[in-house]
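With one protein chain withheld, the remaining protein chains of the complex are depicted in position.
Order of writing sets the chain letters: A, B and C. Residues in each chain are counted from 1.
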Amino acid sequence: MSDVGLTPYLIVAAVLFVCGIVCMATKRNAIGVLMGVELVLNGANLNLIAFSRYGQLGFDGQAIAMFVIVLAAAEAAVALAIVLNFYNNHLTVDVDQARQLNS
Amino acid sequence: MSPHLAELSLAERLSEVGWLGQSGALLAAALIHALLVGLFFGLPAFVFIWAERKISGRIQDRLGPTRTGGRFGWLQSLADGVKLVSKEDLVPAAADSMLFRVAPYIVVVASFAAFIVIPFSDGWIAQALDVGLFLGLAILSLEVLGIILAGYSSGSKWSLFGGMREAAQMVSYEVPLGLTAVIPVVAAGSLNLNEIANMQRGWAGHWLVFHDPFTFIAFFVFFTVTLASNKRAPFDLAEAESELVGGFHTEYSGMRWSFFFLAEYASMFFVSMLAVLLFLGGWWTGLPGLDEAVIAAVGGYPARVLGMVVLLAKSSILVCVQIWIRWTLPRLRIDQVMTTCLKYLVPISCFLFLGATIWPLVLLAVLGRPSVLPLGDEPIGARVVPAQAGLSAPAAGRNMATRVSRSTQEAEGSR
Amino acid sequence: METVIFTIYALAACGGAIAVMVSQNVVRMAFWLVISLGSVAGLFFLLHADFLGATQLLIYVGGTVVLLIFGVMLTASGPMLTIRSGPGEVVLGGLVGLAVLGMLVFGMLSVDWESQQTRMYSAAAEEGRGERSMGYNPEGEGNTARRLGAALLGVRFDRDLGRNSETLSTGYLLPFEIVSVHLLVVLVGASYLARTKRRRPNPLEESLES
Partner (left out) sequence: MTVTQLLDRFISVDLLRSLEIFCPELILSATVVLLLLCRMIGVDRRIPACWIALAGSLAAFLGVVVQLRFMQSPGLELPSDFFGWAIGGAVRGLAALFHLTEEGVGTPGPYFTGLMMHDALAVMFRLGLLLLLVLTLSLTVLTGLPDQEDGADFYTLLLGAVVGMLMATGVNHLLMLFLSIEMMSVPSYAMVGYLKGRRQSSEAALKFVVYGAGSAGVMLYGLSLLAGLFGTANFHEFAARFTVAMAGEPFSLTSGVVILTLLGVAMLFVGIAFKLSLVPFHFWCPDAFEGASAEVAGFLSIASKAAVFGALLRFATAFTGDGESIRQLTSYLGVGLAVVGAASMTLGNLAAYTQSNLKRMLAYSTIAHAGYMVLAVAAMMVFRSAAPGGLLGSRDPLQESVLAVEGLIYYLAVYLFMNLMAFAAVAFIRNETYREDIDACRGLITGNFWTQLVCVALLLSFASLIGIPPLGGFFAKFLIFRSIFVAGYLHPVLWGVLAIAGLNTVISLFYYFRVMRAVFILPRAENQRPLEMPGVVAAYSVIIALPIFLLGASPLQARLSETARAISASLFY
């Protein structure tokens, strides 16, 4: 049985991370930005678990990833509530339309 | 080959055949499992649609469905299938065509993949995971995605309403579903469905539904919640045909439409099997004498086939109850559905969960043993794998499934 | 065989992520996100993190993404669905992204992970923690639920058993308990924000508004 090794996993994680970053930077829809954040978090989680399997991190990697998933879900819930609240007040979810506060 | 499949007793058994060889046995085992999963996924739709017609016909005194299609009307489902396959596959102009085409596949894949965690009989499981139950619920929860996407992408307001209702309903009902599914886990101390089922060996009093008052109520709550998560009546708001035409599948036709139905009946069957494995003793008949007699008569391995039949029978009864409920109760309103979940089912399941965790401690304090019924020689608490075995010596105590199956094989070998 | 499965999942994960990045329609983005996250869950299974894989499917794919799509449906009406980003932003974002990716991949390729691990292992052995295994114990592959449960209880059976050491290994009791407080607080906050407007208007707010 062939073993994939650590580096390929890390590279997949890096691709996810970068896609997420670009997504956060370029999307104007607030929910699109949040999707970018999810991608970034998944890249990090994949890193942690790959290190936990092949690296010296051991089981701690899985434990940390577990909490990250939970925290990310909580963050997404609040973010979505804020987006809804914004939509109720402004009737748009375009982040670039949020410019009332620029002076 | 995935490392888990290699541990399966079926593969080990096949490799003893000789002319198959090691890899051939693995392949054969994989094929058999794939076939089993496929059958369990595909057949219920045909059987239970027929059953639904017959039962509803009897319940509502409608004679039509009981008279057509060959003897007992068994050809009716087949005729339906042929009709659906030959129908034209329409994509509305307003639809988001890619998502519209993909959505039925998501639903089908989700309800199909859920079967890989189900042990059909002792050790007969496509993917022996120690988190089987958890994974099953997780995969089942993916079904909602397909339905939301179908509702959204159809470009029709009926569909969108259906999709939204489904999303709200599923997301809320997942909470009591998870909580009630955890209650037998608490009692058994394992997430492995095979282990949980094997712990209910012996008299029917060993079934987890009779384990304590909380699991008893939890079974009924679980059953109710699974009705909702399968969008079966009285919770079929997503496709309420009297108000939303067809809900999320209004715009679908032909094969894609039939996929939704295939998935619905398959997941009805899936949740029934889950209920049987968690609460109703899995593949054990509840009569230890009978179980032992069968094993002694036909040997451990063929006995598993009979075990599978027992599991199928129990689950089919539950499916029939689902059908019976559908044709008996009126549909709820959407606000009633949400109230039922958030105001009643969630608090009840929280209370049950707390109760189920405290119960063994109370029993230990009062009776000095963790079970009320002095049935059998080992109460369920003692049957939990010692923490040490699973943790410090993983190779030895991999999981109960393999150990049980190995010991059966050893017994056979010695005989 | 593992390589083949890995390749499929990895391509699906990366492809999904790239499609999320490129796609302009929010609902399609959500669909690609599901593909990507689902494949990551598959990679978790391949890494023998079964519990994490199932959690990923249940919480991320089945929960968070459904929540996101729900949000899209509540806020999206026609034109809002495809808010395009300007070409300048896309080019700039793409370039920065490529630069970061290049740096990360260069760093990852130039580290010799195996010798790193050996060195770390021998260093750990010198500190008297030689029982610590190389990586996640492959003998107990897949059997993660109990380990994780014990770690969340605060005791590391997998590390401390059979070892007579004064210090206990890192257990995760504190985060496990305190996260529940966090979830409660967050739930209260989210429900407060998403609730409909209050019944009586606050004069302070109205005056600030005008």
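One rule holds for everything that comes next: a contact is a pair of C-beta atoms (placed from the backbone, for glycine too) under 8 Å apart; a residue touches a chain by one contact, two chains touch by 3 or more.
Not measured: the values here are computed from a predicted model.
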On subunit A, where is the contact patch with the chain that was removed from view?
10, 13, 17, 20-21, 24, 30, 33-34, 36-37, 40-41, 43-45, 47-48, 50-51, 55-58, 60-61, 63-64, 67-68, 71, 74-75, 78-79, 81-83, 85-86, 88-90, 95, 98, 100-103
Contacts of subunit C with the missing chain: which residues?
103-104, 106-112, 115-117, 119-120, 123-124, 154-157, 160-164, 167-175, 178-179, 181-182, 184-186, 188-190, 192-193, 197-199, 201-202, 204-205, 207-209
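The rule we apply is simple: only the chains that are shown with their structure count from here on.
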Where subunit B and subunit C are represented by their mean Cα positions, the distance between them in whole Å
28
Roughly how many whole angstrom separate the Cα centroids of subunit A and subunit B?
32
Distance between the centres, which are taken as Cα means, of subunit C and subunit A, whole angstrom:
7
Two or more other chains in contact with one residue: find those residues in subunit A.
1
Residues of subunit C whose C-beta touches two or more other chains
1, 51, 55, 63, 65, 67, 70, 144, 147, 158
What part of subunit C is in contact with subunit B in the complex they form?
1, 5, 25, 27-28, 31, 34, 38, 50-51, 53-55, 57-58, 61-63, 65-67, 69-70, 73, 137, 139-147, 150, 157-158, 161-162
Hey, which residues of subunit A end up touching subunit C in the complex?
1-12, 14-23, 25-29, 31-32, 34-36, 38-39, 42, 45-46, 49-50, 52-56, 58-63, 65-67, 69-78, 80-85, 87, 92-94
Touching subunit A in the complex: which residues of subunit C?
1-3, 6, 10, 13-14, 17-18, 20-21, 26, 29-30, 33, 36-37, 40, 43-44, 46-49, 51-52, 55-56, 59-60, 63-65, 67-68, 70-72, 74-76, 80, 83-85, 89-90, 92-94, 96-98, 100-101, 104-105, 108-109, 113, 116-117, 120-121, 124, 132-136, 144, 147-148, 151-152, 156, 158-159, 170, 172, 175, 179, 182-183, 186-187, 189-191, 193-194
